[in-house]
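With one protein chain withheld, the remaining protein chains of the complex are depicted in position.
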Amino acid sequence: MSPHVWQRIEVWVAAICTLGIYSFLYRENRFYRFFEHVFMGVAGGWGIVTTWTQVLRPMWWEPMKAGFSAVRTGHGDPWGALWVLALPLGSMWYFTYSRRYVWISRVIFGFFMGATAGMGFRAFVGGQMPQLVSSFKPLNSPNNVVFVVTLVCVMLYFFFSFERKNAVVRHGATVGRWLLMVAFGAMFGNTVMARMSLFIERFQFLAVQWLGLKGG
Amino acid sequence: MAHRENTNQGFWQRAQTIDRRYLFVLLVVAVALPSFVRISIPVHVFDDTMGVYRSIEGVARANTGKRYRKMVLVMCDWGPGSKGENWPQTESVIHHMLRRGVPFMIMGIDTVGPTLAEGMAERIAPRYGRRYGIDWVSFGFRYFGDPQLLSFVKDIPGFVQRDIHGTPVAKLPVMAGIHDMSDVPLLIDVAAGPEVDRWIRLAQPTYRFKAAFGATAVMAPAYYPYLDSGQLSGLLVGMRGGAEYEELLGAPGQATQGMTLQSMAHLLVAALVILGNIGYVVGRRARR
Amino acid sequence: MTPRRIIATVTFLAGLFYFLEYMLPARIAGVTVPLSQWRVGLGNFMAVLGAFAIGMGWFHLLRGQWRNLVTGQDRSSSIGFFCALAAILYFGFRNELEGAKAPAWVHMGFDLTFNYVFMPLVATVFSLLAFYIVSAAYRAFRIRTWEATLLMGAAFIVMLGQVPVGGWLTAWVPVKWLQLPYLGAWLLGVPNSAAQRAIGFGAAVGALAISLRIWLNLERGAFFSTEGK
Partner (left out) sequence: MLLISAAVLASITRARRGRQLYLRAIPGFSAVDEAAGRATEMGRPVLFSVGLGGVDSITVLTGMTVMQHVGRICARMGARCIVPIDGPSAYPLAQEVMREVWESEGRPESFRADDVKYLTGGQFAWAMAVMGLMTRERVASAFYFGYYGAESLMLAETGYQVGAVQVAGTPDLYQAPFFVVACDYTVFGEEFYAASAYLSREPTMVGSLVGQDLGKMLLLGIAVAGVVLATLVHAGLISANPLVPLLSQ
């Protein structure tokens, strides 16, 4: 098969996939359901492929193999063989299916959550301190006044544990919610562009690559 | 007259409840329109985009006459999902660096972004007589959790070891004099997600590099505070950022064209919202 | 030691490493603290352990799809699922592992499944949002309440300000910052930025509190109360 013909077939397949998904916009149908499942198949399968080729093979399999050959031949670094221990440790995840030994899987969950938690401290200081310092704005321009007012009011909105008896706090929190709505609106408006560009990309594919129309 | 008023209200009532499928058709029409009618609207360059441009210019100036040139790290943390936005951004910054002779390395936490970025560089490089290994290098996809990031910034050659073609770092001229993140004065993260956060949080306080972010329009608003605090020195906002950068480079491309289609789609949404609201007000008045 | 203790200890130690690694200076009284040097190894170790988790859930997914295939309920979809899975596994592995040595038809097959099935599917599903955002905006942006109006107003300005047409529509306005692109950028840059920061402080304190609760084994809830039965 010539590369050109193959290329045409590929474009056709892609176009059918695209239209299959878009058919959902009309209503749920068998055609869509088919591509829904195809998608689950490829996405899941690709996850398996990348996990092996990008993580397990270079970071675990190769060093382990090198380690064992070092143990056998006496050349190189034998410590890599210790990676074999990752196998029983990694299989601990699967105890989650056993009702009796479920706690074994919790050990590894705990390990990950603990590490994440430990890194949390560094993230807090590194991420929030510059933000806090740059909030020290002199109230010398309308922008800075709006900024500080918004900051204070929105923070007031997120206090949960005391009654809002004080009028300043109560109104501040209400204004905070309004300002949040403004921020949400701004984010929404901003997202319109992002979403449109996705569709435009697809549209250009269908129009130019598939149907061969010249783009405007 | 009364009859006429009724049909009027009927129209506004209906304007409030248009079936979504008609909306979808309208959207397709709006986007297709510029393919047939020529419409062009000038692009305005905002400060956030200028910031990225200036940062690269800054590296170019600092490198002048130095034996070991400092590098820019381009993280391509994007995949097919955000190609429409991230592609033009990546292409523009790579174009800029190749034009100015700023050496850079490509890497990413997605398999797709780095591959496509490499292709862009291959395509543009000959125009300016730049060569792989001397002016730029690609390390491809890397698994990059927080721990990996921390080890990367500490010892770059030790972490990457080989480039995508399997060449050891020691044999790449462009990597000469690059040890840790303090040899990389600028990070450009083009991403669909919040990956740049981690660089700012975990590495920037120690290594003091500048960071620029090629963001999807969704992510962008969250990063204005970083721009304000100087943690980010530039921000490319979605397709708009790409189009503005193309404008700065004087090389209009995919994003510039896309922005015209954008304009049409946005006008449609605006028109629909106005229509719905008129319907709502008229309807409320009628009920009174 | 009870299982519960073991879990709590492992969690604490994992957290302690990163906590100390961050808090301790690189040298104490002339002795180098090696924690930072171990960071790379530990990072790789975690990546590997994390990767082992991939098999979870697959059993259930395959069982469900297999059942559909056998019972004939929605058979065509399940056929699609298995074909797609087999294709990506076969071509994906051969393409990734053999690289340039693989025969041409493997490359062609991989190109088809990856670049012309997987990629378009991801991009198309994502792009459905363009349609949904139109219908959501049309449906929800009504001046029903004060809050809804604020939301709508801000969205409207930013949306139009982001595209060239917004600038073009309001180019006649004499005060520059009242033109749509500037107004939109202001909304994003000032109130939005401040609101985000305020939210960020709250979320960061929340995250810190949760880190602390997990680290010190104080957390209760769905996961933790069923621990060690």
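Going in written order, the chains are labelled A, B and C, and every chain counts its residues from 1.
Heads up, the rule we're going with is that contacts are C-beta pairs under 8 Å (C-beta built on N, C-alpha and C of every residue); 3 or more make two chains touch, one makes a residue touch a chain.
Fair warning: this is a prediction, and the values are worked out from it, not measured in the lab.
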Ask   = Pick from C:20, C:56 or C:171: which residue touches the chain that isn't shown?
value = C:56
Query = Taking the entire complex into account, which one of C:33, C:97 or C:218 touches the absent chain?
reply = C:218
Request  = Sort through A:22, A:60, A:103 or A:188 and give me the one touching the missing partner chain.
outcome  = A:188
Request  = Name, in rising order, the residues on chain C that touch the hidden chain in the full complex.
outcome  = 53-58, 60-61, 64, 121-122, 125-126, 128-129, 132-133, 135-137, 139-141, 151, 196, 199, 201-203, 205-210, 212-214, 216, 218-224, 226
Interface with the unshown chain - residue positions in chain A = 21, 24, 27-28, 32-33, 36, 39-40, 43-44, 46-47, 93, 96-97, 99, 102, 109, 112-113, 116, 121, 124-125, 128-129, 132-133, 135-140, 148, 151-152, 155, 158-164, 181, 184-185, 187-188, 191
Message = Tell me which stretches of chain B touch the chain missing from the display.
response = 20, 81, 193, 218-219, 222
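Definition applied: only the chains that are shown with their structure count from here on.
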Request  = With contacts defined as at the top, give the pair, A-B or A-C, that has more of them.
outcome  = A-C
Centre-to-centre distance between chain B and chain A (centres being mean Cα positions), rounded to whole Å = 17
Request  = Please compute the C-alpha centroid of chain A, do the same for chain C, then give the distance between them in whole Å.
outcome  = 1
Multi-partner residues of chain A (each touching 2 or more other chains) = 25, 55, 59, 115, 119, 122-123, 127, 131, 183, 186-187, 190-193, 196, 198-201
Ask   = For chain B, what residues touch not just one other chain but two or more?
value = 24, 27, 81-83, 143, 146-147, 217, 220-221, 225, 228, 237-238, 240, 260, 262, 265-266, 269
Query = For the complex, which residues does chain C have touching chain B?
reply = 36, 39-40, 42-44, 46-47, 118-119, 122-123, 126, 130-131, 133-135, 137-139, 141-144, 152, 156, 159-160, 162-168, 181, 185, 188-189, 192-194, 196-197, 200
Key: Residue ranges of chain A in contact with chain B within the complex   = 25-26, 50, 54-55, 59, 115, 119, 122-123, 126-127, 130-131, 133-134, 183, 186-187, 190-194, 196-201, 203-204, 207, 213-216
Inquiry  = Going by the contact rule set out above, which residues of chain B touch chain A in the complex?
reply    = 21, 24, 27-28, 31-32, 34-39, 81-85, 111, 141, 143, 146-147, 197-198, 200-202, 204-205, 216-218, 220-221, 225-226, 228-231, 237-240, 257-258, 260-262, 265-266, 269
